[in-house]
Each structure stands twice: as structure tokens, then as C-alpha cells.
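Quick one: this structure, given as C-alpha cells, is what I'll be asking you about.
The complex is shown incomplete by one protein chain, all other protein chains being positioned as in the whole.
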Amino acid sequence: MKLMHCPLNGWRNIQEFTHGGEVVAEPDPNRCSDAEWAEFVFMEENKAGMVREWWCHTATAYWFIAERDTVKDEIIRTYDAGEVFKERIEFTRPEPPKEA
Amino acid sequence: MERLGAPFGSDIDRSESVSFRFEGAQVSGYRGDTIASALLANGVTTLSRSFKYHRPRGVLSMCGQDSNTLVQIGQQPNRLADRVAIEAGLDVTAQNYWGSLENDRLAHLRHFSRFMPVGFYYKAFYKPRWAWPLWAKLIRRIAGLGTVDLNTPHGYYDKQYLFSDVTVIGAGPAGMAAALRAAQAGAKVLLVDENAEIGGALAYARFDGAGELAEATHAELAAKIAAEDRIRVMTDTMCTGWYADNWLSLVKGNRLYKLRAGALVVATGCYEQPLIFHNNDLPGIMLGSAAQRLIRLYGVKPGNRAVVATANRDGYGAALDLLDAGIEVACVVDVRADPPEDDMSAALMRRHVPIVAGATLREAVPTSGGGGVRAVKIARLEGAEKAARRYDSFACDMIAMAGCYAPAAALLHQAGGRVSLADDSGAFSVHDLPAQLAAAGSVAGTNMLENVLGDGVAAGRRAADEAGFSVAATSEPPRVAEADASAWPIIGHSRGKDFVDFDEDLQVHDIENALAEGYRHIQLLKRFTTNGMGPSQGRHATLPAIRLAARRTGARLDETGSTTSRPPIGPLTMGHLAGRSFEPVRYTAMHFRHLERGARMMPAGAWMRPEYYGEARAREENIAAEAMNVRDNVGIIDVSTLGGLEVRGPDAGEFLNRMYTFAYLKQPVGRARYVLMTDAAGVIVDDGVACRLHDDHFYVTATTSGVDGVYRTMLWYNAQWRLKVDVTHVSASYAGANIAGPNCREVVQKLCDDVDLSPEAFPYMGVRRGHVAGIPALFLRVGFVGELGYELHVPASQGEALWDALMEAGADAGIRPFGVEAQRLLRLEKGHIIISQDTDGLTTPHEADMAWAISRKKPYYVGMRSVSIQEAGGLTRKLVGFEISDSDAPRPKECHLVIRGGAITGRVTSITRSPTLGKVIGLAYVAPDQAEPGTEFEIKIDGGAMVRAKTVKLPFYDADGARQEM
Partner (left out) sequence: MTLAPKDRTRRSFLYRELESAGAVFDELNGAAAAMSYGADAEAEAAQARSLGLCDLSALPRTGFKGWNMSAWLKAQGAEMSEASNIVTPQADGTRIARLAPGEALLLGNYRGHGPLIEKADSAWSMQEADGCFQVPRAETNFWLALSGSHVPALFAKICAVDLRPESFATHSVAQTNVARLNAIIIRADTGEVPQFDLLSDIASAVYLWRALLDAMAEFGGKPVGLAALQELN
């Protein structure tokens, strides 16, 4: 069984983790097109090569990010999500259309 | 029972006799014997019948690497007689015969063998297709492998994890040397071997003419290992597979070990190969190493007059050992035209054994009954793949074969390694091994003992180094030249019975015919012929098949490739895989109170919940009575299994606004509000209520089976949003009881003096904190069942005390607990949906008529954009309430389809007979135009009949909510 390094709990069997899909930026739901939104919701890149993914250490419900090489089946690096998501994310309604 | 005296028989204890039964007869052996060695010592040489032609078979490898010795032991089929130690009372029977082992009535099948070529089953029985199941039944009876007794009691099997700095698989000379070297460096070492004793070939083989080297080396290494605290030895332990990051499965007895091996040394040795000649499968024909094991380990003479056939130095060692055991050696046949002179050949010549060089075995002559060998015919080789027509015949009762070697490289293959085969010398080497894995000894192609030991030391040092134990470099002994060896020629015999694969009775012409038919790729060849697919997994059959394929295609062996080796390498039982079954089950604080009241429990996720209380034969009546008592009086249900999350922090309201469809920023403290969660695709995934206990604090409920996912999803989103909010999972921390019914207020009032329960002070959807029977409680006025009710959440450790207090306080009023079924009925009357019963993996809020729970003023909630796209696209189905007015109509079931004009427009999701309303009601998906109240539609039930139903407005009961808000 593969080993994975959890940034919080150290080396553990891969069985202790839950895969959470690719790390992708969510498009602004108030401004993107339907096609962009559908792409985000339904499509995974499923790349052969280096991928950046969400993983969760199930026992501690701790989410982190892993970089894996899917061709070599090697986990290159794991790190806290705070390395990528540093700032508070805000959402705003679209501006009402200006009256002519 | 005649045995050789010491030092022969190193594995047996002559002071202890052990008796067991074979084919109903009493057989006696010594402690330490295997079933096979004890049988041979008693003159029993036929151990089984072959799979296809029912030919008698005896010992071949004497180390559990072939299928000839598969026997049935009691209720266990397919145990290896040359692996299982005898125990008093074992009941052993042979397999795959009709009649008796000695006189198999199906042995005549051999006469039909020319009608049963490879692919015979596919070709002969394929047409007509309907007949195949009949043929299959007969064929399986003829070609059986033991019998399974379905009444076999469960054995106690379990699993264990193991950890090591360095692991060495195989305790032969290379493995022992590696283990010692790694341990000397400071590493903790696990040394694993499948045999009863460590030593490998040192325990039975011969490495020098004088016959002293093996024993001396064995004694020295074994003593050092015994004295080394850092080495843990596991014998009788089979390594059945390599998995990622040096994770190995080991089997010992009834236990499966999962080993994180650290740095790994594979020293699994190699498989000596049989020779291919006419009748090469008769009992009495065995590998040279098998004869040596019988002599050295068990003190058993495998025959009286032997012919030894060899392609290398080891056949000479076997011949010398046979001589030492008092067996006459008629001759040694050496395939090499000009075998080198060395200490072995010199010793043999001193003992006047004729050596026939440049010759090969052509056929064995069976004894009159066919159960043994009478003589062997030998022919001169004329080139690499051709023999002279003239035979020389030698009388003998056994043949020892020392063909060439195939590496026991399954672990290396599984780790990504590659074996490369030399075309003419029978030599091989391994490549492409991952870091933290080294191969040492004969599995890596080394054969001289000095080199094998040197390999072991080097691998042990490297493994220790990889495991983090720095090692000072030491001078390693210089390598000696590897011994000369040759590949054994494969020359088919005109009368066949020149077996390549003993498991499946495959002969040279079977392989050649398949190649001629075009199955040239080694993988196709394997699948078409089943070569190497039997119990011995090609240990002896793969190499000749590769060579035959290479010869046919003119390719080099390396270009021909090899077959894949997957775990398990050796046989595993289902018991090993199952182990002890760990199935966590969650009990609420009131669990045993339910049992005491006769509850029928049902699983809800990992939890157990009361389905209803009372006798199973009165199920419907019990459920109806429980429900009516809620409607008319007061009932109580254990809701401890409900999911619970504390959402706290200055952004708690904002966080809920983003996670759920409703609006929460302005929700007043002391109030509960419905929560509905959609995923990014706008599909409903969970619901519950959010209780605002403080500006910065919500207590949020979630469904029993959904809460783990909801919790994880919340944390995932906030790992990105970085809101000032904390989510704590408290599902099990609070026990909950929902007391409901028109009389429930009086019952709670008796136990509570710090919450004003009046409807004015504590209205519907209110939340309060107080005490019940002195137990701190959160009071929720929510009404899933549609009556006045209080959901009381208390610390889990006090849940049973709460239940006891409420039951006691309600006794006068006639309180009775109700189960999940009554609750489902009551909520259905109120038209409340249950997520994942009334919704599926595609249900949108609009389909479920939940648009009222969507806030349209927020800038965001998960799935918002998808929900608005769905809304614009219009509905394709809608969840509606329906009733069936015909009281004589058969009652549809959940998942029965709504059909219109032959097309499916929806399905029933919930259905029950409402005791309150006196009719059958339910929820169903229907086409949007069937959703208008009053529309009639048809439901197709089991058997195909159609039942008429009518869409009605929800809820079915108490439409203005007066009862729950009283």
C-alpha cells in the first residue's frame, strides 16, 4: 500500500486518506458564462503527468494539497492548503445593469 | 518404515511418531515430516491424479512449488502435501480421481488425449451454445480440484501489521548473509522464510565435492543469526505479494501479516526446472533438489537405482548425495558435450559413476501399472534441438532432473523489476529494481556459493544504508567464476506425454500447435493454452513456453518477453483475506433501553436504530399504533443519530449563507431555520436545521448518514475561503430525544423549571437552553412528525438518564416510544422529504418543490449558479404527493415506475398506508404536467398491473400547521 505524507500527521498508509479531486479555481459564479461554469462543475483534466490535488486525512478531517506524478505514480510533495489559499475569498452580486 | 540414519533427516524428530490417515489408511511418520515425506517413507509414491488425463503423479519439487501434491485435508481442499507438516489425526485424501487413487476409472482418458488438444473445450463444446452449461458441469466433475464442504465451520483467521527497518525474504545463504550484515549495521531485520527451518539450499543441497561446505556454512550463519538480537526470524511464512512502497503480505498459519518492510532484500532463490521427455511425469521422476530434500531433510530414500540428468554442476551434487544415501546411480546424463572438470565431477568419477556427456533423456519406461519408472532411454544430442534416433536404455526406479533454473522473481516483477534471460546458457539477470529493493543470490542469477554470500553481504549493507544505518565500507570477498551451465534442449517426442505444464497436462505439441495457430505473443500463448495458469503458476512451465515461442518466431528470449506475475504468489484462503471482521457499529445512549422494550433494530449508516417496538408478526399494527399515539397522545423517539455540527466564529452566519441555500445572516438568536445543501452541480445533498444560539454560534443538524460528508465538505470549502469560522463535529456528543404529540408539553413541563414552554414564550421553530430532570439540554421546537414537539439534545453520557426521566414522567399519560418506521409514516403525512430516499443523485431544489428554501438575494451559495441554470432550463420531472383512492387496489412499492403511454415519467419514492387518513399516500416523481393536483397517473407494480393514483397537494395532514404550532 502506498504511503503518503500528511503535513499534519506524517507518513501514513494511503488508506487513511480521501481523495478530493483536482485543485481548480472556481470561476466567479456571478460573472462567468454557463459554459465556463459547466466546465468547472463537470470536467476534470485527468492529466497524465504532474497534477495538484486535494487530499483529506480522514481521521482528522484535515485537507491539504498533494502534487503527484500520475505517470510514475509518485507523490512529489504535500503541503497545507494555506500555501495556496492565503486570502479570504469574497463573493459579490453582479452590478445591476446601468440605466441608459 | 525405513529411514536413513543421522545426519540425514535434519527436519524430523525420530523420537516422536505421528499417525495420520491417507485415503482411509493409517500412515505413520515422524514429527517434522510433511505429508509427502511420510507417504514416501511408507512407499506411497502416487499422491494425486493429473487434471486432464488422470495420470498418476508423485513428488516433483518437494517444496510446495508444483500441483502434483495437492491433497484434501479434512474440509480443506488443495493443500500442498509437501508443505503441510503431519499432525496426529489428519485426514488426508487425494484429489481428482474417480474410483480409487490407484485405479482411477478415468485414467482411460489418456487414450483419448489426441482428441483433446489445447482449446478443445472452447472448440468442442461451444456449439450449440445451449449445451455448454451441461458440458461444463461434466467437465468440472472430471477436472476437479478437491471438494468444498459448504458446512465447513468458520476458522479464526486474523491480520497483523508488522514493521521493520530491513526485511529479507528468503533465508537461504544470500538472505542469511544479508540479514546479518544489515543487523550488524544496527538495523532491525525481519528474516522471512517459507520453510520450517532457515538455511535454504544449505540445508539440503551440495556445494562441493567433499559435501562439507553446505553444512559448515549453514551452521555458522545459523549460529550468528541466533545470537543476533536485531534479527527476528519468521519461518513457515509465505510472502504472497509485493505492493507499493515495500508493503508485503505474509501468511503464517491462520494469520495474514501486512508488513511495511523498510528496505527490502529479495533472496527468494530459484526454481529448478524439470526436463521434457516422454513420460516425464511418472511418480519417481523428480527434481534433483527434491531428491536431496527427501534425503537430507527427511531421511527418506526416493529410490534404489537412479539416473541423474543435468545441465549444470548441481546434478553432480545430487548424484553424490544419492550415493551417500546408499542409492545406486546408474549414470549421470549431462546435456553439455564437454562438461568442465571440477571437484564435483572428480568426486563422482572416484565413485565410478558413468557420466554420459552430450546426451539427453528421451523417454521414461513405466512400470506395468504405470505408477512408476522401470527404465529410461537416453539419446545422443545432435545439435542444440535434435537427438539421435538410437536409444541407450538404463534400468532405474527413479530419475533426478537438474535442468536449469528459473528465478523465483515474482516479488521482483511485482516491484517493477525485469528478468533478462540469456539465450544459450540458461543464465539470467534482474534489472530495473526500485530504490529500497535489492535482489541477492540465485534469484539474481548468482550460483556459486561464494558469490551468493558476497551478494547477500552487499545487499544487506545497502539495505541498512537505505534504512538510515550508515555503514562503514568493508572489503568484500572477491567473486569467483560462476559455474558453467547450459539450457536444457526441448525436443518433442513423437508419442507426446512430454509435459511442459504438469498442472494442465500440456505437452510440447500443445504449445507448438498453439504457436502454429498464431498465438505467438507470450501472453496470448499463455491464455490460449492455459500454460502456467494452474496452481503452480508457471514456475516450471513458463520458461519452456518462452523458449518454444522464441524458437518458433526466431526471436531472442528477451524479445519474447515474459508473463506477468501478480499477487498472490502462493495460495491464500478466503479466511486469510477476510481476517477478523471489523464492522464498527454505533449505539446511542438509549440503545439498551430500546432492546429492553423489544425494539426491532435496523442499521442507519453505522448506527443501530429502533425500526419499531414489539413482535415482528404484528409489524404493521405496531407501527400504526406507535404513530397514532403520537397523533393522539405523546410519543418519544431517539434522535441521537442525527448529525450535529457546531459552527462558531464571527463569520458563522456568512459561512452558513455560503454552504446552504437559505439566508442566515439575519436569523434571530433563539430561532431555528431549515437548511438545504446543494452541491456544485445544484443537486440536493443534505438538509437539517440551523439553531442560532449566539450571534457567532449556530448548532446545525444534518442527516444521520450525510453528516460526515457535510462536515468534510464544509472544511474543504473553508480551506479555500479562509472565513473566521470553526466547524466542530458533535454528532455523537449529544444524545437526542424527540417527544411529540398533543400531550408532550405536560410531560416535559414536569421535568423542567427553567424554560417557559408556553407557545407564546417558546413558539414553533424556537430554540432554548435549560434543564430536563436536572440534565442540561438544548430544546428545539421542530416538527418533523407534524405535532407539537420538543427535540431535546443533551450530553451523550446523560442520554440514558434523560430517556428514563421522560419515560417515567410520561407513564401516566401513556407515553410510548416510536421507531423509524412510525416516524417515516408521520413525516410522509406531513409531506416532508427524506434526503436520499425522496431525492436521488440528480434531484434539484426545484424538482423537489423546495424553491421556497432558496434565497435569491445572496451573492453566493454552493451550487447557486447551477440552480439558476436549471431554473432557466425548466423541469423534466417533479416530486409530488399522491394518493390512491381505490382501497382495493394493490399497494405499489418504493421505486415502482410511473408510466404514461409506455414511457417512464417517474417513480414512487415513498409510500405508506396512512392510519390517520385511512388511505394509501406517497411521494413520486412525475412529469411536470402530471404535477398539478387532481391529475391522475398510473403506477406499474410487480407483475405488470397498473394502479391509478392521483396527484394531491402537500401536506396530506394538517395543511396549516396548526397542530405542530399549538
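Chains here go by letter, A and B, matching the order in which they are written, and residues are numbered from 1 within each.
Here is the rule we go by: a contact is a pair of C-beta atoms (placed from the backbone, for glycine too) under 8 Å apart; a residue touches a chain by one contact, two chains touch by 3 or more.
Because the structure is predicted, anything quoted here is derived from the model rather than measured.
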Per the touch definition above, residue among B:Ala732, B:Met765, B:Ala813 or B:Val952 touching the missing chain: B:Ala732
Listed residues B:Ser393, B:Thr553 or B:Ser797, member touching the removed chain: B:Ser797
Residue numbers in subunit A that touch the chain omitted from display: 8-10, 12-13, 15-16, 57-60, 62
Subunit B residues that touch the omitted chain in the full complex: 158-163, 188, 258, 260, 580, 582-589, 592, 606-607, 640, 646, 648-649, 693-694, 696-697, 724, 726, 728, 730, 732-734, 773-775, 795-798, 800-802
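One rule holds in what follows: only the chains that are shown with their structure count from here on.
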Touch list for subunit A against partner subunit B, complex: 1-3, 13, 18, 20, 26, 29-30, 32, 34, 37-38, 40-42, 54, 56, 61, 63, 73, 81-82, 85-89, 91-93
Residue ranges of subunit B touching subunit A (in the complex, touch as defined): 243-245, 247, 258, 260, 658, 680-681, 711-712, 715-716, 719-723, 729, 859-860, 864-866, 869
